[in-house]
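First comes the structure, then the notes that go with it.
As you look at this complex, bear in mind that one protein chain is not there, while each of the others sits in place.
Labels A, B and C are assigned to the chains in the order they are written; within every chain, residues are numbered from 1.
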Amino acid sequence: MTTILFIEQVLNGLQFGVMLFLMAAGLTLVFGVMGLINLAHGALYMVGAFAAASVAAATGSFLLGLIASLAAAAMAGAIVEIVVIRRLYRRDHLDQVLATFALILIFSEGTRWLFGSFPLYLDIPEALSGPVTLPGGIDYPLYRLFIIAVGLAVAGFLFWLIARTRLGIRIRAGEADREMIAALGVDISKLYTLVFALGAALAGMAGALVGAIQSVEVGMGEPVLILAFVTIIIGGIGSIKGAFVGALLVGLIDTLGRTLLPIAFGTVMEASAATTVGSALASMLIYILMAGVLIARPQGLFGAAA
Amino acid sequence: MTEPVLEIRKLSKSFGALRASRDINLTLLPGEIHALIGPNGAGKSTLIKQIAGNMAPDAGEIRFLGRDVTALDTVGRARMGLGRSFQISSVIAEFTVLQNVVLALQGARGTSYHLFRAVLKDREMTATARAAAGRVGLDDRLAVRAQDLSHGERRKLEIAMALALAPRAFLLDEPMAGMGAEGAAEMTRLLDRLRHEAPILLVEHDMDAVFSLADRISVLDYGEIIASGTVEEIRADPVVRRAYLGDDAEAI
Amino acid sequence: MRRETIINAGLAAGLLAIPLWAHVTGEIFTITLATRVAILALAAVGLNLALGLGGLVSFGHAAYFGLGGYAMGILAFHAQTYDPIFTWPFVFEGTKQMLVIWAVALVASGLAAALIGMLTLHTSGAYFIMATLAFGQMFYYLFVSWPKYGGEDGMAIYVRNDFPGLNTLDPIQLFVICYALLMAGLFVSWRIARSPFGLALQAARQNAERVETVGIRPFRIRLAAFVISGMITGLAGALMADLNRFVGPTMFSWHTSGEIMVLVILGGVARLYGPVAGAALFVLLEHWLGGVSDYWLAFVGALLLLVVLFARGGLIGSLAGREVAHD
């Protein structure tokens, strides 16, 4: 493998990781503030992608589609929070898991009912399409660089939001003590709806951004959801920093493992067997990483000690 | 001189800049009630947690029955015979009184991996559990769920659970907390009898109880033992009067 | 008699009587459905042990269900090809004997549960849920990308495995086997609930700190419960594979985990017969709702949501009322 190819794969891993971060950040924020585990987060990702695809198709503007994805996912999130999730904060995790599992079924089949069973079309905007040549002669798709930039910008925004703004103070206070923040006179239920909608909007935006280079179809959120869980376990629940580091780790290890392992096995065994074994092992790498973290630091890399 | 049952040597624990335990030395001798008193925030809870094994000290040593148990966890210390009650009642809420005591019994006996024996059909076991419940006066409440007990009854249940372990030492964290005068008096009589079973390290705010029960008293302030001695010595100690008893000193 | 006891007896009798009646009238498909109910119920009995008694919200029980299924698939596959599974340190041949298959299924799922349990039981709450889910999914990816045993295609076993003295191809006889195992599973879980072990397990769910102070290690108790739980679900997986004469990696998918959990919830968490009621209800719902609309899964979702929000005791809870203390 050449250095150029390696650098390109690192960029790919970075882009994948940044995408995972958008998913994991919403999940971890909702968990940190409300103590809620939300399986339907992947459904919000799907909602974002479908909203973007249909608005982009109707208006011809990717930007409008992206805005629509944010709005639709945030709205879906807020509605879900008010109608269902709100009743679950005082319940145990089992009830939360089941209710949000039920929401997945409803969202998936509802989307299929609205949009049909065929994948939708969503394309990269003209201005961002095609490759650019990076220093060192690497041809790399501009759109993927754009995703990396957006992801990093969102990460920066979130760190600023949590650390510097009034909302952030309330979020941090909410994590520390629900009763205290209620005593401070903050309307806690409004805060929760807001945080949930924020998490949903992040997921929706991830769905729209990724939808342009992948298939916009029902069920597209589920594999990402599982990876987001792995990310959070590695990074530590409730920690935005943990989600960021975890997402980049998962993105890089998964991408590099997929390309490097078959090559590594190829040096010791016959080529087609090496690709099979290498691919099989590569698909398990991040789970092995997760197991390692669970053994060494059960609370995750940046999680507060239990 | 008899060997102490429980011995704490130079125990220290800090949380950042806060030194919650500073070089604490403490012994518990056979047959005695040793009371540990101190104002809120003096570090009593931190000390109890370290003795029970919930928290590891930064430095120092804890010896129980002549053995260094500093590295042993809660379960190991419980198995050696350290019977503990909690400051805030901690029982199994959905279990009946009898089930709670039986649970403690099977913990002591190590029978928790029996899969197929009906636990409440074991006559010897339930008889022993009944006896322990009887000792604390809960014999007519055996079939009541712990969550339906009164506060005072739950405190008694905790003592019964500690008793069922056939402990070599009791570690009781404010057993009188939240009890009325009558309940406290009853509990005082109970503890008075218990000392013959095993010595008691008693953390308590109720000064009447402490002064009537304790053979020795140690006073904790800012994580430090500032005085230790008999009831009379503590009453007379000027440092204690100033630091802890304050204006109420006259009342004692 | 307590009302719940009567309901339980009714469920046990009904699940036996309906297929027997169907056998007499020649409604073979009803027997197949009843067999499916019995097997799904057994899988849920396994989960209920961890979930109901131990409070361990495992979202990865599909791993054990799938391992049980693949134990059957791999053994039967090697029996078909006469090629031993491994030859070192001893020769291990494939087999078509259900009893051997069950033993292997129990051991395999038990070992996996022990391993996953050791890694995840140090965590709690949401961590535990996500970690079990992720490990279950790991098995899914492993079996999807393992070409020897069919990969994503899975394996079809064309002839059902043998049970001494019975003809397993006869639907009613297969049903009787599954029903007997379900009853055995229920018996085990009934005895465990009343045993010292069950007492410690339930105590650890409610107040782990208290359990420690009486000298019991919650981790070990939970691990043991998790292993037993996984084994029962694994056995159900082996039976399901034999009913379908097919195993595939979807047995490992997290949807399977979710479904097993839904069975427990629909029936009633920690109720002895909750899994039976849940499985029966689920199979019937599939049947009825499937006819109503293409999008029937949305209705299942809505129903599940309503149960979680408003009927937390599940079916048995609604019928039998509040649980009374174990006497």
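Following the convention adopted for this analysis, contacts are C-beta pairs under 8 Å (C-beta built on N, C-alpha and C of every residue); 3 or more make two chains touch, one makes a residue touch a chain.
The working rule: contacts and distances are computed from a predicted model.
S.K.: Quick one: the chain not pictured, UniProt calls it what, "Na+/H+ antiporter subunit G", "Thiosulfate oxidation carrier complex protein SoxZ", "ABC transporter substrate-binding protein" or "NADH-quinone oxidoreductase subunit H"?
M.R.: "ABC transporter substrate-binding protein"
S.K.: One chain isn't displayed here. Which of the visible ones does it touch?
M.R.: Counted over the whole complex, the chain not pictured touches A, C.
S.K.: Hey, which of C:12, C:28 or C:208 is the one touching the hidden chain?
M.R.: C:28
S.K.: From the list A:59, A:165, A:189 or A:215, pick the residue that touches the absent chain.
M.R.: Result: among the candidates, A:215 touches the missing chain.
S.K.: Quick one: which of A:107, A:143 or A:302 touches the chain that's been left out?
M.R.: Of the candidates A:107, A:143 or A:302, A:143 is in touch with the missing chain.
S.K.: Please pick, from A:193, A:255 or A:299, the residue that touches the omitted chain in the full complex.
M.R.: Reading the full complex, the residue touching the unseen chain is A:255.
S.K.: Counting contacts across the full complex, list the positions on subunit C that touch the omitted chain.
M.R.: On the side of subunit C, residues 27-30, 32-33, 36, 141, 144-145, 147, 150-154, 156, 158, 171, 240, 244-246, 248, 250-251, 283, 286-287, 290-291, 294-297 touch the unshown chain.
S.K.: Since one chain has been left out of the picture, which residues of subunit A touch it in the full complex?
M.R.: 2, 4-5, 8-9, 12, 15-16, 108-109, 112, 116-121, 123-124, 129-131, 139, 141, 143-144, 210, 212-220, 223, 255, 258-259, 262, 271-272, 275-276, 279-280, 282-283
By our rule, only the chains that are shown with their structure count from here on.
S.K.: So what shape is it, when you link every pair of chains that touch: line, ring, star, complete or other?
M.R.: Contact pattern: an open line, chains touching in sequence.
S.K.: As a test of understanding: of all chains, whose mean C-alpha position lies farthest from that of subunit C?
M.R.: Using the mean of the C-alpha atoms as each chain's centre, the farthest one from subunit C is B.
S.K.: Using CA atom averages as chain centres, what separation in Å is found between subunit A and subunit B?
M.R.: Inter-chain centre distance comes to 49 Å.
S.K.: Cα centroid separation between subunit A and subunit C, in whole Å?
M.R.: 32
S.K.: What are the residues of subunit B that contact at least two other chains?
M.R.: none
S.K.: Help me check something: in the complex, which residues belonging to subunit A touch subunit C?
M.R.: Residues 31, 35, 37, 84, 87, 92-95, 97-99, 101-106, 108-110, 112-113, 222, 226, 229-230, 232-233, 237, 276, 279-280, 283-284, 287, 290-291, 294-295, 298-300, 306.
S.K.: Across the complex, what residues on subunit C touch subunit A?
M.R.: Residues of subunit C touching subunit A: 51, 57, 59, 119-120, 122-127, 129-131, 133-135, 137-138, 141-142, 144-147, 254, 258, 261-262, 265, 269, 294-298, 300-305, 308-309, 312.
S.K.: So in the complex, which bits of subunit B are touching subunit C?
M.R.: Contacts found on subunit B: 52, 54, 73-75, 78-79, 84, 86, 90-96, 99, 102-104, 106-108, 110-120, 143, 145, 161, 164-165.
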